[in-house]
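Have a look at the structure below, then the notes.
Note that one protein chain is taken out, while the other chains of the complex remain in position.
Let's turn to chain A:
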Amino acid sequence: MALRSSVTRRTLTLGLNSTMLLPLSRSLQTFSLPDLPYDYGALEPAISGEIMQLHHQKHHQTYITNYNKALEQLHEAIQKGDSSTVVKLQSAIKFNGGGHVNHSIFWKNLAPIREGGGEPPKASLGWAIDTHFGSLESLIQKMNAEGAALQGSGWVWLGVNKELKKLVIETTPNQDPLVTKGPHLVPLLGIDVWEHAYYLQYKNVRPDYLKNIWKVINWKYASEVYEKECA
């Protein structure tokens, strides 16, 4: 993983001829596709291997590729002091960077059943869910309702407001990260409701996808994040 990024970094710096000579410019970090901690087929039957492979190798990879490209262009524009290009690039960075951020979280939000996928949260997160939503079932119902009602493409999130130490359910459109809904919001788990996340298997029946995905939700990761923010 480290080797891969250093190769890319070098390649990138060679591409920007001037950067090698300018001591002031830092070399640009490029991003690469994180490996999945499980096989593509390991989440079946909740999510098909075909979907996981396309989702990871095509969609996520494309966000990363385009994010890197936009960052490179941004870097150049900043160096040149080209403010209108800097501003123009913001939407590409939001789309593609957001896509990278969100999907990186998503892969960690999922786990095969034999590795704890679907096991309900315990400890502080479990307690917080019961306190705030009444029960895990109630949380799930709310998130599914929000996810199903989302028009177009986007995400439904369980997050924590790290200032107020409160759990929240939010949706974001397109690839907007959760933080766009509030600067203190930290994502615990997100469910991708873009059609590419479920179409090949569930077609237009998004509610079925939402019902089944809970079988492979990795509450361990969500708990870790929660405990870190609310220790």
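Just so it is clear, a contact is a pair of C-beta atoms (placed from the backbone, for glycine too) under 8 Å apart; a residue touches a chain by one contact, two chains touch by 3 or more; residues count from 1.
Going forward, contacts and distances are computed from a predicted model.
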{"item": "Chain excluded from display, named as in UniProt, from \"AP-2 complex subunit alpha\", \"Retinoic acid receptor responder 1\", \"Geranylgeranyl transferase type-2 subunit beta\" or \"superoxide dismutase\"", "value": "\"superoxide dismutase\""}
{"item": "Of A:S153, A:T180 or A:N212, the one touching the omitted chain in the full complex", "value": "A:S153"}
{"item": "Omitted-chain contact residue, chosen from A:S32, A:S48 or A:T62", "value": "A:T62"}
{"item": "Hidden partner interface residues of chain A, rising order", "value": "54, 58-59, 62, 91, 95, 151-154, 173-175, 194-196, 199-200, 203-204"}
